[in-house]
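Note that one protein chain is taken out, while the other chains of the complex remain in position.
For clarity, chains are labelled A, B and C in written order, and residue numbers in each chain start from 1.
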Amino acid sequence: MYTEKVMEFFANPKNVGELTDPDGVGTVGNPVCGDIMRITIKVVDGVITDVRFKTFGCGAAIATSSMVTEMVKGKTVEEAMQVTNRNVAEALGGLPPNKLHCSNLAADAVHLAIKNYQERLSGKDSQEERQEVKCDHLA
Amino acid sequence: MYTEKVMEFFANPKNVGELTDPDGVGTVGNPVCGDIMRITIKVVDGVITDVRFKTFGCGAAIATSSMVTEMVKGKTVEEAMQVTNRNVAEALGGLPPNKLHCSNLAADAVHLAIKNYQERLSGKDSQEERQEVKCDHLA
Amino acid sequence: MRRVYLDNAATTPVRAEVAELIHEYMVKHFGNPSSVHWFGREARRGLDRAREQVAGLIGAHPDEIVFTSGGTEADNLAIKGVAALKGIQGKHLITSAIEHHAIIHSTEQLERQGLQVTYLAVDEHGLVEPDHLAHALRPETILASVMLANNEVGTIQPIRELAALCRAKGVLFHTDAVQAAGQLDIDVKALDVDLMSISSHKLYGPKGIGALYIRKGCRVEPLAHGGGHERKRRAGTENLPGIVGFGLAAELSRQELPERREHLEALRDRLVQGILGGISHSRLNGHPQLRLPNNCNVSIEFVEGESMLLNLDLLGIAASSGSACTSGALEPSHVLLAMGLSHELAHGSLRFSLGRQNTAGDVDYVISTLPGIVARLREISPLHAGRE
Partner (left out) sequence: MRRVYLDNAATTPVRAEVAELIHEYMVKHFGNPSSVHWFGREARRGLDRAREQVAGLIGAHPDEIVFTSGGTEADNLAIKGVAALKGIQGKHLITSAIEHHAIIHSTEQLERQGLQVTYLAVDEHGLVEPDHLAHALRPETILASVMLANNEVGTIQPIRELAALCRAKGVLFHTDAVQAAGQLDIDVKALDVDLMSISSHKLYGPKGIGALYIRKGCRVEPLAHGGGHERKRRAGTENLPGIVGFGLAAELSRQELPERREHLEALRDRLVQGILGGISHSRLNGHPQLRLPNNCNVSIEFVEGESMLLNLDLLGIAASSGSACTSGALEPSHVLLAMGLSHELAHGSLRFSLGRQNTAGDVDYVISTLPGIVARLREISPLHAGRE
């Protein structure tokens, strides 16, 4: 079902946890869907110097979360905004079709965290960016 | 499918053939149905002293023909009239359900032969008794 | 790697003696039972014996057994076969909200054609209340179908009571006994049901073969037309290796039932206690007593089922989350939702289903392994933070 790469990132997830004093926080998903991903980032001079994830979800959800943290760490926020869910899936060697929707949202969570960081920069009192995901298959 | 007895009477049929100067002849069945049985009898003092059959048909048709000749040989015509198709099937240890109809007509053929014998006795110019059988399953 | 198979509700390994017999019927007694020759007659004998064996498992007469390609086809044949004869437009059918998809998707298909369907609710343990069935019965009801035991949570329904209510109103009653057969003592006459589905691969027989019990006098329209096989109730060259394997598996199940049940119940209880005792915020799903001997279904808070499954798999343990058919997708189990579980708890469910081949050692391996997995996953779960 899953590629070796997925299983590797699932079994030994990188950057697990939550930064204590993050510059940006983003959360996607909802428990109805079965997947929730929460990303915290540290940004220094426009570069993501640290990033952590917490995820409730299936193997794909955990692996994509883990993968995306590796992909954006050390990147500028602009570069990180270019990383798509699709890039993440590709970096993992692909995902099963039924996992491409709900469980592949890690890049979205990063984008939300960056948005949150940018809003804080611009002075908005933004605690965290959240995005509920519609689960089509539950319709 | 068939009992051992059926196979025995089928494989080594008794009283095969046609009497050259019979006292009675009876034929049942038709080629559409797939079974034709022709019985010839010799009657002496009201007793069937000889009986032969010719049959075109399946295993059951041949076995029942063969069996009925054995059953009526040496019997009086009255006794032979009492032998039913069912008796024949029973004497063979039973027949498959789908063979009970078309292929189990040997006793009928004997009865026809006896009827033919009796008609000849009573002076009618009766060449042979024939009875076409309706094949229900061809309806 | 040590491999512990605890997904026997999804499918069971074929037992050795059954596999041997099947092999024999593939290479030696390979005839078509419709043929008149020796090969055909050998096949026919195998077919007849198997029909007796399967009938024997559920107290039926051999003529009341129609072999199908599995439990799904048996369910379809029961539901659609009755509907095709009794009518669809203006008619009504009753089933439960926790049936297998083979039932539910069949009734949904008939709904699209105009049949009215009532899906009986269940209580928090997954039980159908006979009173609910009694109230749902209508003059135009043609059939009620309630499963004997649920495949996900193992809850055993009061089938005799439910069937009696239908019998009293002249309504046909079907039960899906796919999970129950081989584990519970089933007697179609005592239960007084009209139709019952069973499946070979759930009782250590081969896949691809099942049976529908059709009570003498009860009729269904066939789904498959063709040769006059199965007394014109199911066309197609008989899957003879499958059938003889099913027969032997059924026969052995019948013989071993009491000890098998005892063995499974002991393992099950050990497993349930071990998990609930070893993991905080965990709970048993299904009925505490009225449950299949082999079923242990638990929900573990703050973590998702598939991620537990994958971790278990990495350690050689095979289990499932929800039913096998849907565990590839993240749909929460309709059974757990019908029992009132939240989506989170439904997503956090694990089913361990035991088999005759399992040992106490297998169970202990799970009990010692699972808590560590849960702890690690909770550590990365955003739901867990500060909840302990």
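Throughout what follows, a residue touches a chain if its C-beta (ideal position, glycine included) is under 8 Å from a C-beta of that chain, and two chains touch if they have at least 3 such contacts.
Predicted, not measured: the structure shown is a model, and the values here were computed from it.
K.L.:
Considering all chains of the complex, which shown ones does the missing chain contact?
P.N.:
Listed by label, the shown chains it touches are A, B, C.
K.L.:
From the list C:G31, C:G274 or C:G348, which touches the chain that is not on show?
P.N.:
Hidden-chain contact among the options goes to C:G31.
K.L.:
List every residue of subunit B that touches the chain not included in the displayed model.
P.N.:
1-2, 7, 10-11, 13, 16-18, 27, 31-38, 53-59, 61-62, 96, 98-99, 102-103, 137-138
K.L.:
At which residues does subunit A meet the chain that is not included here?
P.N.:
Touching the chain left out of view, subunit A contributes residues 1.
K.L.:
Counting contacts across the full complex, list the positions on subunit C that touch the omitted chain.
P.N.:
Touching the chain left out of view, subunit C contributes residues 3, 5, 7, 10-14, 16, 18-19, 22-23, 26-27, 30-32, 34-40, 69-73, 75-76, 100-102, 105-106, 108-109, 199, 201, 206-209, 223-229, 235-242, 306, 309-310, 312-313, 316-320, 324-328.
One rule holds for everything that comes next: only the chains that are shown with their structure count from here on.
K.L.:
Rounded to a whole Å, what is the gap between the Cα centroids of subunit B and subunit C?
P.N.:
One centre to the other, that is 55 Å.
K.L.:
Centroid from C-alpha atoms only, then distance subunit A to subunit B, rounded to Å. What do you get?
P.N.:
90
K.L.:
Between subunit A and subunit C, tell me the centre distance in angstrom, where each centre is the average of that chain's C-alpha atoms.
P.N.:
So the centre of subunit A lies 39 Å away from the centre of subunit C.
K.L.:
In subunit A, which residues are in touch with two or more of the other chains?
P.N.:
none
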